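Take this structure first; my questions come after.
With one protein chain removed, the remaining protein chains of the complex are shown where they sit.
Labels run A and B following the written order; every chain starts at residue 1.
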Amino acid sequence: MRDTLYIPLRPWPTLGVVAALALLPLAAATLGQPFYVVFATRVLIYALIATSLNLLIGYGGMVSFGHAAFVGAGAYAVAMLMPAGVASAWLLWPAALLAGAGFAFLVGAVSLRTRGVYFIMITLAFAQMAYYLVLSLRVLGSDDGLTLSNRPSLGLVDLNRDTTFYYAALAILLAALAGMRVLLNAPLGRALQGIRDNETRMEAIGFATYRLKLLVFVIAGAAAGLGGGLLVSLNGLVGPNLLNWTQSGLLMIMVILGGAGRLLGGALGAVLLLVVEEAIAEHTIHWPLVIGVVLLAVVLFAPQGLSGLMRRRA
Amino acid sequence: MPPSLIAEQLLNGLQLGLMLFLLAAGLTLVFGIMDTINLAHGSLYMIGAYIAASVIEASGSFLLGIAAAIAGTALVGVALEMALLRRLYRRSHLSQVLATFAVILIANEIVRMIWGSQPILLNMPPALSGPVELLGLRYPAYRLVVIGVGLATAVLLYLLVARTRAGMWVRAGASDREMAEVMGVDTRRLFTLVFAIGAALAAVAGALLGPLLAVQVGMGENVLILAFVVITIGGIGSIRGALLASLLVGLVDTAGRAFLPYLFRQMFPAVIAAEAGPAVASMLIYVLMAAVLYFRPTGLFPARG
Partner (left out) sequence: MTMLRVGGLQKHFGGVLAVDDVDLELAEGELHAVIGPNGAGKTTLIHLLSGALKADAGVIVLDGRDVTRLAMHRRVRLGLARSYQITSVFPNITVLENLALAVQGASGRDDRDRARTELGAVGLGARADDLAGALAHGERRRLELGLALATGARLLLLDEPMAGMGPEEAARIVDLLSALKRKRTILLVEHDMDAVFRLADRITTLVDGRVIASGAPEEIRRHPEVRRAYLGEEAPQ
């Protein structure tokens, strides 16, 4: 029986990639470039965030232009709880997740009543609202943001060591990807993709499309919130720019670069964008120009993104 | 609160509303007729402001600056439409968002290369730099002129859309593209024309606001989002909706910022008021938009069924 939506697990390539990622800190240490571990951790976190957006855009057809707000919700949750005395990552990261989920619930409940362009616009507007809120609240540090003196603690392992943090982020990303695969292969995932392709017909065969979309929107918001919590834990600082609409735009770029509607699309796009950015930012202050040109070329000539290109070759 | 302060804030709100309308008009027309989201509209506004600043600096003439901004930006708009937008009309909204976002990135860097990263502070025409007496209220003359030009442009645009042949095509195109084609409208040329008009209007706003805000890279982005809020509230594609929503957003935003902190001080302890007043004020128009869309998911005057 043919199963067009099923996402198979390819054990050997998966193992290979995971092994390579696991060895990366070792390689960085050997090369005498420990800075790369922190950079790679940032990439992993953005991979998580972009993956959550891919769930919305690529699988749910929900073109959310405000995803950075959920990242911000998680980041500020951690940045506010830590000075209040909460030090354990076991509490802080779930709190970030809940903050993202909670805010996504509010935004989604209103936004998902609209469709098409209106949905794009209203998610953008909600994110701007959050941005200006953060910017004007002195308890959130206004435009300076908040800084943390320490990283959260994670029981036995010490997150203040960059390598440890890297592995924690890697574990979370892998768990998120595995979870997303399970979700997409489950009936909920089939329903989600049905809604993406023909929402009206899905309603006409009995699906509560609004509720399903809201559920997925909240799941994606939770993952983005967790990503935000991880980012602030890593960097020790957060500012309103994390919520700026250009951040939402960059996350969308990651999704389209990597391949919307492919399990690894978000992760691939995050790697691609951040690595390219890192590589050219050294050479020119005009690196956004390069990103812009690449993005334009992808939209016009390779709308399936990197995964699409690789698939065509294969 | 003195009435003169209220009157002044109302005028400020009107001015913001009219400027938003100049931006929103182009956006909503492009959306209504071409079914296309153009994030790069804010870049046209920025380019208009830069051209105006350069020409005014070089020639010393404010009027010449505005004329050059209009002509130059319209040309840029035509080039953008023919080179890129045209390829996007039949693509998904996601593709349009991403491609025009790319244009923003590119335009910002090109402007940075030409004019540098430092904001340009543009002086008002000396004749208009003082205040004038208006029914017992002292109000900056330049701002009054901005309001006047904004009103005149809005009326002109309304006449263009409501009364002329091109306007009839625009209205036909906004409600039904195929119908317009059957009627023999050359939609390719119509699209380019509409895009150029939208660019010119954005340039007017950019040039007029130059002396009030700093001319700098990225100046178009926040105002672009305000314009999006406007067209979404008004009903995407509707000029009438855009005008109404512009004034609404302009007034609500200005009044909120001016009066809410004052109001909060009357109602809450000082500590809370100082924090909550500005915060709520800055969120007000987004709350307004959410409320409108909650009850009318396609805005106040939906142009399409």
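The criterion applied here is as follows: contacts are C-beta pairs under 8 Å (C-beta built on N, C-alpha and C of every residue); 3 or more make two chains touch, one makes a residue touch a chain.
All of these numbers come straight from a predicted model, not from anything done at the bench.
Engineer: Since one chain is left out of the picture, which of the remaining chains does it touch in the full complex?
Structural biologist: By the stated touch criterion, the chain not on view contacts A.
Engineer: Among A:Met1, A:Leu31 or A:Leu156, choose the residue that contacts the chain missing from this document, as touch is defined above.
Structural biologist: Considering the complete complex, A:Met1 is the one touching the chain left out.
Engineer: Looking at the whole complex, which of A:Gly108, A:Gly145 or A:Gly194 touches the chain that is not displayed?
Structural biologist: Considering the complete complex, A:Gly194 is the one touching the chain left out.
Engineer: From the listed residues A:Thr209, A:Ser233, A:Gln247 or A:Ser307, report the one that touches the chain absent from this view.
Structural biologist: Only one listed residue reaches the unshown chain, and that is A:Thr209.
Engineer: At which residues does chain A meet the chain that is not included here?
Structural biologist: Output for chain A: 1-5, 187, 190-191, 194, 197-198, 200-209.
Just so it is clear, only the chains that are shown with their structure count from here on.
Engineer: Under the definition above, what is the set of chain A residues touching chain B in their complex?
Structural biologist: It comes out as residues 57, 63, 65, 110-111, 113-118, 120-122, 124-126, 128-129, 132-133, 135-139, 245-246, 249, 252-253, 256, 260, 286, 288-289, 291-293, 295-296, 299-300, 303.
Engineer: Sort out for me which residues of chain B touch chain A in the complex.
Structural biologist: That would be residues 31, 37, 84, 87, 91, 93-95, 97-99, 101-106, 108-110, 112-113, 221, 225, 228-229, 231-232, 236, 275, 278-279, 281-283, 286-287, 289-290, 293-294, 297-299 of chain B.
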